[in-house]
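Note that this complex is displayed minus one protein chain, with the remaining chains in position.
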Amino acid sequence: MTDNFTSLLDFLPQIGEGIQVTLILTLAGALGAMIIALVLGLSMTSTHAWLRIPARIIVEFFRGTSLLVQLFWLFYVLPLLGVELDPMSCGIGALALNYGAYSAEVVRSSILTVARGQWEAAIALSLSPARRMVRIIFPQAWALMIPSLATLLIQLLKGTAVVSFITLQDLTDKINQLRMSTNDTFFSFTVGLIIYFVIAWILQELMNLLERRATARLGRKRPNSRTERRLARRLARGEGGRHDADDTAAGKGVRP
Amino acid sequence: MPPTENIAPDPDGASSTEASASGASASGTSTPAIEFKDVEKRFGTTTVLKNLNFTISPGERVALIGPSGSGKTTILRLIMTLEELTDGYIFIDGQPLTHTERNGRRVELPSKTTRAMTTRIGMVFQQFNLFPNMTVLENVIEAPIHVLKKSKDQAVQEARELLDKVGLAEKADEHPSRLSGGQQQRVAIARALAMSPEVLLLDEVTSALDPELVGDVLAVLRTIAETTDITMLLVTHEMQFAREVSDRVMMFDGGQVLEEGPPNQIFGAPRHERTRTFLSSVQ
Partner (left out) sequence: MIWNWEFAAEALPLLLRGFGNTLIATIVGTIIAAILGLFIAVAIRGLPRWINWVVRLLQAFIRNTPLVVQLLFIYYLFAGIPGLVDVPALVIGIIVIGVHYATYMSESYRAGIDAVPPGQREAAIALSLPPVRTFTAVILPQALRATIPSLGNYAVAMFKDTPFLFAISVVELVTTAQQFGAAKFAYTEAFTLAGLIFLAASYPTSLLIQRLERRLATY
C-alpha cells in the first residue's frame, strides 16, 4: 500500500495534467453547449416555423445519435471531408453539440413555463419582443433552468471520459496509466473516481450558488434548498412531530 | 409561445339574434377613444364575439358586466392585442389598432405600428402580473424608460409620485413577492399609469384579492376616476363599484351587448329579464 502512495506521489504531476485536460473539456464544452442551447432553445420557442422546425430537427438529431458516434464522426470522418481538427477541438465540439442539444430542450421548456401573465403584462406595457425576452422572460426562465442545467453539466463532465478514445490524455487516461504503473486496479481507479466525484461535487455547489442568486433576484427563497428538501423528506416520513422542540417548522407542518 | 394562442374562454357559443346595440348613445362629437367595428372573435369553432359594434368617448368610464363566458374579458384582451382579432376592426382615437382596410381588403398592420398604438393603452390584470425579477420601482420604470424613452431620473421621479399616490411609496425597493395581493395590485395600477395611458383597461382587478384587501384597491381606482380624464373600461363583479365610477354600463350576454345605459337605469330598472337574473345572482 505504501508503494502505491509513493507511485501516486510520483504520478501526481501527470494526474494534474489529466485533471487540467478534463476541466478544459468540461468548461469549454459547457460554454459551447450553452451557446448552442440558447440559439436552438430560443429558436424552438419562435412563432416562425422556418426557425422553429430546423432547430427542432437539429436538436433531435444530436440527441438521438450517441455522443461517441458524434465524437468519432468529428475525429475520423471530418478529415476525410477536408476538415482537420485537433483531438481537443473534436472533444469540445462533440460535447458541446451533444449536451447543447439536450440543454436546448431545457431552455425551451423553461421559457414556456414562465407564466402566461408575464408575457401579457410585457405586451400590455408595449415592450419590444427583444426587451420582453431579455428583461422579463429570460431572467425568470433562467432560475427555472439552472437545476436541469446543473444535472447536464455533471453529465457532460462524465461524458468527457470518452475523449481518451481519441488519444487525448485526460484524467481517465492518466488513471489507466497509473493502473499500469502500480499494477493495482482497485487503488488507481478508486483514486480516479474520487477525483471525478470531487470535481462533480464542486460543479454542483457552484450551480447551487448560481441558482440561489437567480432565485434571490426573483425575490423568493430558493424553492428546493437543501434544508427544505430535508424538511420535506422528514415531513414525508411523518417524523415532524418528534422534532418540534428543535425544529418548529417541521413540527408546525404535521401537528393538526 | 405567444399568449395570443388560446386562452379558451368558457364556451358560450350562443349567437343571439338580438341586434347589437350601437353604443353611440354617450359619444359626443369628438373622435371616439375606442371604436369596435364589426368585430368577430372565434376560438377554434367557438364564436365568442360576433358582429360587435360600439364606441367609447374620450374620458368615458364604461363598466362591462355579464355572466362569465359572455365575452367581456375578451374585449379588453382584444384592445390590448393579447388576442388576435378574427374579423373586423378596432380603432383607438380614430386610428386602426391591428388591422386596416386598404382597397377594400382587410390587411394586418406591421407589429411596430400596433405596438406604437398600444403604448396609449394600459391594462391591469386580475392576477397583477408584476415582474418578480424586478423591484417595485423597477416594475414601474421599465416601460417608461425603454418604450417611452424617458430619462431614468424623470422615470424614477414620476414612479415615486405614482407609488405615493397608491400609498406604497415606502415599498419602492421591495420585491413584489414581499407584498400582499392588494399592494401588488396597487403597484400594477401605478405601473400602468406610468405610461400615461389614454385608455385604461381593468380586468376583474379585485377578483383575486382577499375581501379585506379589496377596499384599498377600489379606493385607488376611485381617486383615479375622480382626478384624471383617462378613458376607463372595466370588467368587474363589484356591482357597487361599477355603479359608483361608471358613466355607462354595458350588459353582455353571448357575445352581444344585451342592453346598455347609465348605471342608475341598468341597476335600477333593467329592461331585460336576463339582466335582472344576472344582477340578482351577483348581488
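Order of writing sets the chain letters: A and B. Residues in each chain are counted from 1.
Here is the rule we go by: contacts are C-beta pairs under 8 Å (C-beta built on N, C-alpha and C of every residue); 3 or more make two chains touch, one makes a residue touch a chain.
Because the structure is predicted, anything quoted here is derived from the model rather than measured.
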From the touch rule at the top of the page, work out which displayed chains the omitted chain touches. A
For the chain left off this view, which of A:L12, A:I53 or A:V77 is in contact with it? A:V77
So one chain is hidden, and I want to know which residue out of A:G29, A:G100 or A:G192 touches that hidden chain in the complete assembly. A:G192
Among A:I35, A:I53 or A:V69, which one touches the chain that has been omitted from the display? A:V69
Touching the hidden chain in the full complex, which residues of chain A are there? Just list them. 60-61, 63-70, 72-73, 76-77, 80-81, 154, 157-162, 164-165, 172, 175-176, 179, 185-186, 189, 192-193, 196-197, 200-201, 204, 236
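Keep this in mind: only the chains that are shown with their structure count from here on.
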Distance in whole angstrom between the CA centres of chain A and chain B is 44
In the complex, chain B residues that touch chain A: 1-3, 7, 80-82, 115-116, 118-119, 121-123, 125, 127-133, 135, 142-143, 146-147, 174-178, 188, 191-192, 195
For chain A, which residues are in contact with chain B within the complex? 45-47, 111-112, 115-128, 131, 135-136, 139-140, 217-220
